[in-house]
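Missing here is one protein chain; the remaining ones are kept as they sit in the complex.
Note that the chains are named A, B and C in the order they appear, and that numbering of residues resets to 1 at the start of each chain.
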């Protein structure tokens, strides 16, 4: 029976194989996800904030090529010297970039070439992971973890971006089969109380986290209560029926201006024949009646805040959310490989908070600011999170489009307050 | 030996076959042209004025389906009821349309479906043409001719639109092989005099013409002279070297404003490393050194007018152009099926005007206005030309991207004075 | 009794005095016009195309300072060296300019300083005119005439610009008293026929004309008929009632797009409480019921063309208009000093064209192009007219805001087809 007798300077073969397998699993999931859409869809860019599938596939590959392969071996030729310009997203320190709004015009490289680019980089990455000695493995771990987390983020974006793009097609195509729903009604909201006081939040150093999740630090919280589950489509429809979109008193000034400019009258993707008709919504599973028991998604921070005001409540602060989530029940719908599900109704869990991880991201009342003591990393990867710390709001939890591995209590997602194309919903909070 | 004994009410079989063959030839050319580009290119729309290849292919098909098949048999089902909304270009009387600027977002229908749509309509068109009786054939002729002329226009647009789209790709891809050039220098310009006087211009009723080419009517012309050939790239480079783009005195006010807003310093697609380097230009044949002997293309009316001012000459009026063209030598490069050529240098033809048909369209000094007595046709096809008779300038001749059959002396092409993405050049004129 | 015995090299004193008086009369009229409005109004600029009263007053002064005083004596100090930048309108050859859209932000120089600027320049101009010898007088005449014609143009603009500016004030102020109207109905339209043939149009060399009115040249016209008077408000209201603004078939494509973008449903300044209410219109005389007998004003070329299409007629070509105007009756309402009147109903004049000079400018079917043989003057004044010869339409006649002296048969006014803030109306024409 052969033994794995690794020399002292190499990690055990199994360990190396595991790293390679993890890499392969995440990378393969991206391509599997993309392949659920025809090549024509791969080209679509429906707004500046969203990217084509093809671009997503190439950009994540460029990330590994640039920050791992080239960083280690700058003299080795890259797959295509033009790709640095085409597929750099926002790393100013790396160099000039193709304008973000014009990614949809990149018919070349074609899909086949991008798939070949992935294979080329994957082959080299696997070889590296499988041959690295112990020191190298340790040195690689942070950027490898970051690259895979980055790839997972783009899996989520791939889903939300293509959903947006297809929603602009007047034929409202059904892109994916599936999307089964839960049965029955949502349990009533239960208010779960928390003591507050001086608490600790942020990454505790175990497992992977983005830099913006730390440093762990103290915060003072007054006693508060959180709703046991997210706000549902049914509840949001009540808000609409009660004139929530027409009552300026419920809205932040910027939100009201946006609502007026863009004629918001319901969450993104909702539609109905006329004011008396029932609501349906466009999704990758086609246009379907809304599920009143499932959490509302595709609302902006402004709509979330207006709903909370209407409900006589407020949005949770992120520290409140994080503390409460430690006592939360297990996950809702999250992304498993390339298998997308629709947001699911909460299960009854009296006296406990549930549905905090998965289904929908929850807008918090907290602006996206650096934690006390935060310093961005040196070098280009320092641009990953820190430079976006203005004019955005924090969302917590995770959605049906968030890869399972990507969900954790300390995760700080962030989007501008007007963003609606993510699976973004809300949970109510109130002072105790 | 079998005779073709058509009954009196049917055109001879050969005649019917010829109509079907003409239809098939034009339609096949469009698809052959499109197939020289990968599917990814079919999606591209780089500006509102330009359309994706796929949209071009579907729209021309919709034209036949709507104005021939549905007009004859309104009760018969269409290929897809959604296509009326998606592929109507600008026929207000037909109904609402997908916004022009968003044609590039139509990943669905995919390429395969559009090709099937073409086959579906072609099958019915051919069947109709082959079975029509004499009266039907006569009744069909005008709209059939219009539909084929329309399809040919879109073949030219397909070429100019994809050239523009690919020019926005930082990799400046070489899309087509070929594009051979003429040898040697252009002959010197010869000034060919014309007497003017009371002349007749416009369609004389023979062969096909668009409605805007008539009615034939009288116009008074003073004696004038036309240059024997188009202005060349070499001459235009002299204009640039002489500061033509920096001397406001040469420019119309709107042209100067446009030049400043968009930083024009050379024809569209021209580029050079630095001010001392030689000029090259992007084309579907790649980036190549300009051919100093070939006619300049991709200049706006404003640039054409500024050049003429610099040259101490002027642009010809369209009536002058049309009169002079009757004595012109034969064609230059035009589109033959799917075989695109580059604009070619003029041949020496002392004392005669040459190069008037093909190579490049020539901007005239004439605004696009209705001829005396012009009335647009009743019904939607009346929208074809008449409603565009404001704020555009007339171009005459034809370009390397114009199908051979589409070139004639009375043809009035028209574009806004700032348009540059057609193969548009100029020829000098002066008062005698 | 003293005799005016001028030396041979000087024009007679009376002649010099007449020149000075003419200058003074035009200049004084501008200021008198401005003084009918409070200082606060002098600041207003409601769109890029319009200028504040104060700017108009300063710019016309700058014109004389620059093209007369400085041209003669470049070494003499100007009133304020900053004014060249502030008050140059569009003379590229003179130098940089303050951006047109920001003229309303020039609180400094204040009104008092601008009035002093006028006095300063006027004093020098009068001194020059009164002391010039015969040669100087002859040399000065063209630029003096141009300067006064220019000043008169700005008197008209002053009126139309302030009317537009005040129309943006929600209180819709009544700026001027007066504006009396004619009594009774408009006479029915009579169609007056003209033979056409080979005609001559353009400036014949007598009296002042802008350069764009020449050279006089031949044109061929088919027989045509002109309506005996302008289209009235009452007729235009019928067009509206008949759905003219909602029937795309009547409109040029650019016009329809503009109508949709800007929600046109009536001429500029028209308003009514609801669809059943009678129309009223804002003017400098306040908001008043429209006079059905008076000519419609403040319509764009697009609206004029749509009306003509609806009426089964067309707009006249400018050569037709000019020929017909030679047989026209005398003037309508024009500007007399600072005394503005409202457009007046036509008087009955069976078998003759009337109302061609004054009341409203009439859109023609002719794009603004150079006449055969036209060459702009050398130097900056050559920018006066020639460089605007693209994308504009010719209007003929004159309006209630046009100074009496400024009205003549060969005058070619021009505006973009979407312009509505002038007193622009229309007269119908048709083929005989």
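Assume contacts are C-beta pairs under 8 Å (C-beta built on N, C-alpha and C of every residue); 3 or more make two chains touch, one makes a residue touch a chain.
No experiment lies behind these values; they were computed from the predicted model shown.
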| item | value |
| --- | --- |
| Touch partners, limited to displayed chains, of the chain removed from view | A, C |
| Touch with the omitted chain, as defined above, among A:50, A:219, A:268 or A:346 | A:219 |
| Selected from A:301, A:321, A:361 or A:423 as touching the chain missing from the view | A:301 |
| Omitted-chain contact residue, chosen from C:43, C:128 or C:395 | C:43 |
| Touching residues (missing chain, whole complex) on chain A | 90, 92-93, 198, 217-220, 222, 248-249, 251-256, 301-302, 305, 365-367, 369-370, 372-373, 382-383, 387-391, 393, 417, 431 |
| Residue ranges of chain C at the interface with the undisplayed chain | 38-44, 46, 82, 85-86, 98, 102, 104-111, 165-166, 168-171, 173 |
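Heads up, the rule we're going with is that only the chains that are shown with their structure count from here on.
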| item | value |
| --- | --- |
| Overall pattern in which the protein chains touch one another (line/ring/star/complete/other) | line |
| Most widely separated chain from chain B, with each centre as the mean of CA atoms | A |
| Distance from the mean Cα position of chain B to that of chain A, given in whole angstrom | 48 |
| Distance between the centres, which are taken as Cα means, of chain C and chain A, whole angstrom | 61 |
| Whole-Å gap separating chain B and chain C, where each centre is the average of the chain's CA atoms | 39 |
